[in-house]
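Yeah, one chain of the complex is gone here, protein chain that is, but the others are all in their spots.
Just so it is clear, A, B and C label the chains in written order, and each chain counts residues from 1 on its own.
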Amino acid sequence: MQEKVVMMDNTLKTLRHTNKLNDMPASAGPFDGTFDVDKPRDACGIFGILSCDNHDVAQLTYYALFALQHRGQEGAGIAVNDSGTIIYYKDTGLVPEVFNSTILEHLKGRAAIGHVLYTTDIGNRENVQPIVVKYKSGQMAMSYNGNLINTPVLRQKLEEKGAIFQTNNDPELIASLISIYRITSNDIEEAIVKVMEDIKGAYSFVLMTQNKLIAVRDPFGIKPLCLGKLDNSYIVASESSAIDAVGGKLLRDINPGEIVVIQENELRSIQTEVSGKTALCIFEFVYTARQDSYIDGASVYQARLEAGKLLAIEYPVDADLVIGAPDSGLIAALGFSRQSGIPYGSGLIKNRYVGRTFIKPGQSQREMAVRIKFNAIKSEIEGKRIVMVDDSIVRGTTTKSIVHMLKQAGAKEVHIRISSAPYRFPCYFGIDTPSSEHLVASTYTKDEIRDMLGADSLEYLSLEELLKTPIGAKCGFCCGCFTGKYPMDVRCEG
Amino acid sequence: MQEKVVMMDNTLKTLRHTNKLNDMPASAGPFDGTFDVDKPRDACGIFGILSCDNHDVAQLTYYALFALQHRGQEGAGIAVNDSGTIIYYKDTGLVPEVFNSTILEHLKGRAAIGHVLYTTDIGNRENVQPIVVKYKSGQMAMSYNGNLINTPVLRQKLEEKGAIFQTNNDPELIASLISIYRITSNDIEEAIVKVMEDIKGAYSFVLMTQNKLIAVRDPFGIKPLCLGKLDNSYIVASESSAIDAVGGKLLRDINPGEIVVIQENELRSIQTEVSGKTALCIFEFVYTARQDSYIDGASVYQARLEAGKLLAIEYPVDADLVIGAPDSGLIAALGFSRQSGIPYGSGLIKNRYVGRTFIKPGQSQREMAVRIKFNAIKSEIEGKRIVMVDDSIVRGTTTKSIVHMLKQAGAKEVHIRISSAPYRFPCYFGIDTPSSEHLVASTYTKDEIRDMLGADSLEYLSLEELLKTPIGAKCGFCCGCFTGKYPMDVRCEG
Amino acid sequence: MQEKVVMMDNTLKTLRHTNKLNDMPASAGPFDGTFDVDKPRDACGIFGILSCDNHDVAQLTYYALFALQHRGQEGAGIAVNDSGTIIYYKDTGLVPEVFNSTILEHLKGRAAIGHVLYTTDIGNRENVQPIVVKYKSGQMAMSYNGNLINTPVLRQKLEEKGAIFQTNNDPELIASLISIYRITSNDIEEAIVKVMEDIKGAYSFVLMTQNKLIAVRDPFGIKPLCLGKLDNSYIVASESSAIDAVGGKLLRDINPGEIVVIQENELRSIQTEVSGKTALCIFEFVYTARQDSYIDGASVYQARLEAGKLLAIEYPVDADLVIGAPDSGLIAALGFSRQSGIPYGSGLIKNRYVGRTFIKPGQSQREMAVRIKFNAIKSEIEGKRIVMVDDSIVRGTTTKSIVHMLKQAGAKEVHIRISSAPYRFPCYFGIDTPSSEHLVASTYTKDEIRDMLGADSLEYLSLEELLKTPIGAKCGFCCGCFTGKYPMDVRCEG
Partner (left out) sequence: MQEKVVMMDNTLKTLRHTNKLNDMPASAGPFDGTFDVDKPRDACGIFGILSCDNHDVAQLTYYALFALQHRGQEGAGIAVNDSGTIIYYKDTGLVPEVFNSTILEHLKGRAAIGHVLYTTDIGNRENVQPIVVKYKSGQMAMSYNGNLINTPVLRQKLEEKGAIFQTNNDPELIASLISIYRITSNDIEEAIVKVMEDIKGAYSFVLMTQNKLIAVRDPFGIKPLCLGKLDNSYIVASESSAIDAVGGKLLRDINPGEIVVIQENELRSIQTEVSGKTALCIFEFVYTARQDSYIDGASVYQARLEAGKLLAIEYPVDADLVIGAPDSGLIAALGFSRQSGIPYGSGLIKNRYVGRTFIKPGQSQREMAVRIKFNAIKSEIEGKRIVMVDDSIVRGTTTKSIVHMLKQAGAKEVHIRISSAPYRFPCYFGIDTPSSEHLVASTYTKDEIRDMLGADSLEYLSLEELLKTPIGAKCGFCCGCFTGKYPMDVRCEG
C-alpha cells in the first residue's frame, strides 16, 4: 500500500508543479528557499471579520495576517465586502510586501477575509488567495487552509460535465462545488453541507458572500480554526494569536464538522455529521502554530514546554547545558531544563536577515550557508556537555551542520533530544514534506541517524508521551506523519 | 431603442468595473491615462505560432507583440506548449515591462501564443491574457480580441448550471463553453463550431491546445486576423505587421466565420455558416491598425492616404499648408496635400516621453498638459492658413487645445478636416468610446463643434467616400459608430 | 596629430569608464542601448527657474525636463532652493521613471534647476545631476551640459593641492574651482569669471545658490542656452522647447561667454572676454535639438527643411518618392520633396515601444532587430525609385538594413541623401561618437559606402551648403566632426 500512496503523492506533486511557469516577478532576485527547508512546512493562515462596529476591516485583517505570517510567506491577500460588492487585492510576497497604505485605504467595507499563502508552487500568482468568484447567487470570496485527498476524482467529475479550472488549488474546486450545489439548495449553507459530503481531507476555510461570513472546519478537525469577538463583531482565524493581535477575545474553537454562519452580529452554527474521532494535526503543537496560540483548548506554549519535560523524563542525560535549536526547539529546551535541572542557555544565534533573497554559497560551501544563518555562542558552549533540543528532524542536513558547529565551538558532547516522534511518513493534509527517501527517519535507524549527525546520543519523545503534551486539549490527533496511520483512507479511490 | 441600448452599455460597463479592485501594483506611480484619451481605443492584439523549424517561439512571439503593442498597452502575456504542458507568463504593463530575458528563456516550446491587452479595467491583473485553463481534454490557452454582446445571457445560462467565473472577460466564458461542448463533441473543432453558434459579437481568437493551434474569426469578420508563414511554420496575428516583424510572409486573412486548425505543418480550414454580409470594423483603417498592415486585402496606409485625397476632393479649402495631427492624422494629411497641391508640413511635434506615469498638471492647467504633449512649429505655422487633418474627433478637448496652440503660433486660419465621418454612436464590439453625451458629434451640430474648437472650418469625410478608402478590400464594413446601424441586433436579448 | 588626439580621446574614455561599476539597479532588465546607437548622441539638457510668482517650481521643472528628454535619457534630477536650503532628488532613468507626485510635492521652493543626463557611463548613478555641494559660502547646485577638454590637467592641479573627486564628471570639477576662487572673490560671479579663464571646452550650465540663479555659456557658445520669461520670473533652458512647455516666452539666447545672474526678478549680465568667433555645434540643427526649438536666432525646423531643399539642388535625382529615415530624416525629406517636386511619402514606420529594456535578438539575427524597430510601407514603396533622406551616417549599419528592407519591399532604386556632410572626426565637446575606425566616412570613400549600404546613389550635403541652413543664425559654427578643425586646440596641453 505504501508504494501506491507514494505514487499518488508524486502524481499530486506533479499535477501541482507542471502546468504553470513559476510566476517569478520580472525583478526577482535569486530565490533559494532558505526558509527552514529542513522543516515541515504548513499551508496557509486564514482570517475573517464581519464588523458591526465600524471597524476598518481591511486594516484589522492586515494586522491579523502579520500574526499568521508564520503559516505562509509566499503570498497574501485581503478581500472586502463593500456594500455587497467584493473587491480584493492579493499578490505574491510577505504581507508588508504586498500591501501599502494606498491599497489598504481602497479596501473599504464591513466584512473582510484575509489569507497568507504557503505553497510548493513557489511564486505562482494564481494560487494566491482569497479566491473571488462570481456564480449564480452573486459573488463569494474564500480563504482556505488544507489539502483535499480526493481532488483529482472531484475535478474529473466536474470536468466531465464541462467545468474548467484555472488553478490547481482546492478552493477553486470547492467554490465550483458550492456553486453547483447552490442551484438545488435553499441557501449557501445547505450547499456547503453537501460539498462537505463530497470532499475528503483536511480543510478549514472562511467564505465571504455578499451578506454572510461563513467558517467551515473539516469533520476531523485536522486544521485549526477558532472564533473570536472584537467589540460586538465576530472574527474567525486559523490561530488565536491573530485574534489577540487585533485586540479581540477568543470565544472558542470551531468544532470539527461545524459550519458557523455570521450575519450582522448574529451567529448560527450547523453541525454536520462527524465520525466522533477527531484528529487535529499534532504538528500544530510541535511546530506549526505560534507559541502564544491556544488550539482546541490547549496552549501551544505549554504543550512544547511539556514535551521538553517529558523528554527529560523519558530520555534523561547527564549534561551541563540545555540549548534549543532556534527557534523551533527553544520552548521544549526550556521544559527539558526545568525538568532535568540542567541549566538552560542560549547556545546558538540565528541570523534574522537571512531570507528569501539570500544568495546561497555554491554547493561546495554548504557549511558556509549554515554558518551565516547560525552561530554557536562559544563562551557558553565550550567545554560543556550539551543537550540540544529540537522539535523534529526531517532531512537532518541542518542538524548535522549545527552539531558540527557546536563541536567546533568546544562542546564535549552533543546529545540531541527531539520533542516529537520520528517523522517517517508523508502528510496528505497540507504539510509539505519531502518524499520518503528524504525523510531520514524513514530510511535509517536511530543509531544510524545519530552517527550521521555526529551526535553523542539521539532520542525522540515517544508518541505516547507526545500525545500527553497538549494539556487540556478537547480533541483527538492525527499522527500520520509518525505512524503512517491516517484518520481517513488516503488512497484516494474517491 | 437608443436609450435601451445605452442602458445595456452602462450595465455592461458596470459589470466590468465593479467587482474587482483596480489591481494597482504596490509601487505604482500615479496613473492618469494620458495615452490619447481623446481617441477611441482598441481592444487587444493576438499572435500565435506552431513551429516545425526549431524556432524560439517565445522570442518570436515577444517580437510580434512589439509589433502589436499599439493595440493594447495595459498587459502582455505569452503561453508556450512545452511538450504537451502549457506554461505561461503574463502581467500588467507594456511588453518590455512584463518580459525580461530570464522569463523568455524559461518559455521553451514548439508552439506559443501571445497577447497585448487593452482594457477599461485598467491595471486589473485578472484580465491579462492568454487565459490558460485545464478541462476534460487537458489544457488550453487562449488569446482573444473582441467583445461579445450576449455575454450576460450566456454567463447566466452557465451559472444556472453551477459554473463559476473568476473574471468578467469573454475568453473565460468562451473557454467554459468550449469545455462544455467538448464533452459531446468528437474534437475541439466541433466544440468550437457549436460555441460559435452561441456567441454573438466581434471576436478573433487563437487557441493553443496540447497539439494544435486554432485560429477563429467571427462570422462577420469584425476583428481582423491573418495567417502567415515563417519558413515551414504557420503564424496567425491580428495584423500583418506582426508577421513582418518576425520575418514571415502574409498568406491571407482568416475568413469571417473560418476556423483554421494548425497541427504540425498542416493546416485545415473549417468554414462555419455566415450571413454573407461581412462587417470588418472600418476603424481599423481609420485609426486602429498600424499603417504598414494589410487587412482583408487592403493597405491601411493606402486607405488613409486615399481618405485624405477624397477629403480634399469633397471639402477643398484654400490654404497654405496641410498638417496632420500627430500621429493619427499624418497619412491622411499627406493624401490631402497630394490631392490639393497644398504643401504638406510637419506643423506639430508630439512628445514621445509622455506616457502612463506622467504626472498631469492640476485641473486649472489643462492647457499645460496639451502643451507638454504637443508643440506647434512656429516657423512653419506663422502667417499661414492651415488645414489640419485628423482621423476622428471623439470628445474634442485635445483638438480644441491644438487649434488654440496653432493660432497662438500665428496661424491665420485653421481648417479642420476629419478623415472619417462624425463619430456619434457607441461601439458594442470592443472599441472603448465614451458614453454618447461625451461624443461631441452625438450632441452638437458640425457648426457648433467648429465654434467650440475655435476652427475656421470643419468638415468630415462622408461615410460614402470613407467606404471607398480600403482600396481592394474583399469585405464589407461595420460602420456602427457612424451610423448606429450594427451588423447584428445589439439589444442583447440573447 | 590625429593619432595623438585619438589616443587622448581613448584616455578620456578609459578614465570615464573604468573606475565605477555600471551601477545597474538590482531589478534591471537587460539593457542593450537600442536608442539609436547608430546616431551621434548628445550630452544633457538643463533648465532653471527663479520664481517671483509663486509658481510650483519643481512641477514646472518636471515639465520642462519632458521637453528636454530627447537630450538625455539616462538620468534626471531636480534641485530646489527651499528658503535657502537646497534639497534635491535625482536618479537614473527617464523623467517619468525618476519622479512621482510624492517626490515632486516634497520639492518645494522658489527656485529650481533640473537636468536630464546623457552619459557613456550608462546607469552610473554618481553622474546624475544636479550636483549639490556645500562650500564656504553655503550650498550650490549645478546642472551642466558640455565637455571640457582640459579636465585631466585641472583635476591634477587640484589633486596636487589635496582635492578629492567622487565622480569623473565636469560639474564636480567646476564646483571645486568655483569654491576655490570664491575664497578670494567678492562674490560668486567673480569666481565664475576666474573659472571660465581656466576651463576649456564646451559648456553651458546653470547654478543655483541660496539666493541666485546663474546661467553660464562658454566663450565659443558651443552648447545652446536660452533665456525666457514666465509671468514675471526668469527661466533658462538648453532649448526654447522647454520654455514653450512651461508656457513661457523666449527672450533671447545667452551669449557666448555671458554670465547671466538672476536674483529676485532682476537680471544682470556679465560678458566675459571672447575671441569673437563663436562656434555653436552645427549638429544641434542637424540632429540634436528638437525641431520646434530656436537656437541663436534660427529655427531648427527651418534649418532641416532648408538642408533638404539645398540637398535637392546640390544632388538632384530622378525618382518617384522622397521618404525620410524616421525620425531624424523626416523634415529634411520634406524639404527635398518641396524643392524637387518629387512626392513626399511616409515609407518607413518606426516602432515607438522599442526602448532600453528591449531584448535584442542574437548576433545571427541582426536583421530582425532592425525589422522590429522599422518596417517599410510596401504599398507606398513598391515599384518606385526612392530617395531616402537621413541626417547623417555614423556607423552605417542601420542604414544598410533599411536599404535592404526597402528593396525587399519592392523599391526599384534607393538613393540616399544625407542632409549633412560626411561625419569623419571625433567630437571633443560632448557628442558621443564611436572612435574613428567605426566612423564609416572616416575610413571609406563615398562610393565604397554606397556599395556597402547597397544603395543606388549616395550624396552628402556639402558643408558649405549646410552652413547656410540655420537661417538667420547670429553665430558661427563648430563643424569639427566634419572637418577635424575645432574652435580651440583640443590637444589638451592645458
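Quick note on the criterion: contacts are C-beta pairs under 8 Å (C-beta built on N, C-alpha and C of every residue); 3 or more make two chains touch, one makes a residue touch a chain.
For clarity, every value in this text was computed on a predicted model and none was experimentally measured.
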| item | value |
| --- | --- |
| From A:Arg371, A:His404, A:Lys446 or A:Lys474, residue that would touch the chain that is not displayed | A:Arg371 |
| Candidate in contact with the missing chain, chosen from A:Thr184, A:Ser346 or A:Thr483 | A:Ser346 |
| Given A:Ser241, A:Thr272, A:Ser328 or A:Thr469, the one touching the chain that is not displayed | A:Ser241 |
| Residue among C:Asn54, C:Gln166 or C:Asn186 touching the omitted chain | C:Gln166 |
| Chain C, residues in touch with the chain not shown (by the definition above) | 18-24, 26, 85-89, 91, 97-100, 102-103, 106-107, 125, 131-136, 139, 159-166, 168, 172, 175-176, 179-183 |
| Touch list for chain A against the chain that is not drawn | 29-30, 59, 62-63, 66-67, 69-70, 94-97, 99-101, 104, 241, 244-247, 290-292, 294, 299, 301-302, 305, 330-331, 334, 337-338, 343-346, 349, 351-359, 361, 367-368, 371-372, 375-380 |
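Just so it is clear, only the chains that are shown with their structure count from here on.
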| item | value |
| --- | --- |
| Averaged-CA centre spacing for the pair chain C and chain A, given as whole angstrom | 59 |
| Length of the line joining the C-alpha centres of chain B and chain C, rounded to whole Å | 36 |
| Intercentroid distance (Cα basis), chain B paired with chain A, Å | 47 |
| Numbers and ranges of chain A residues touching at least 2 other chains | 26 |
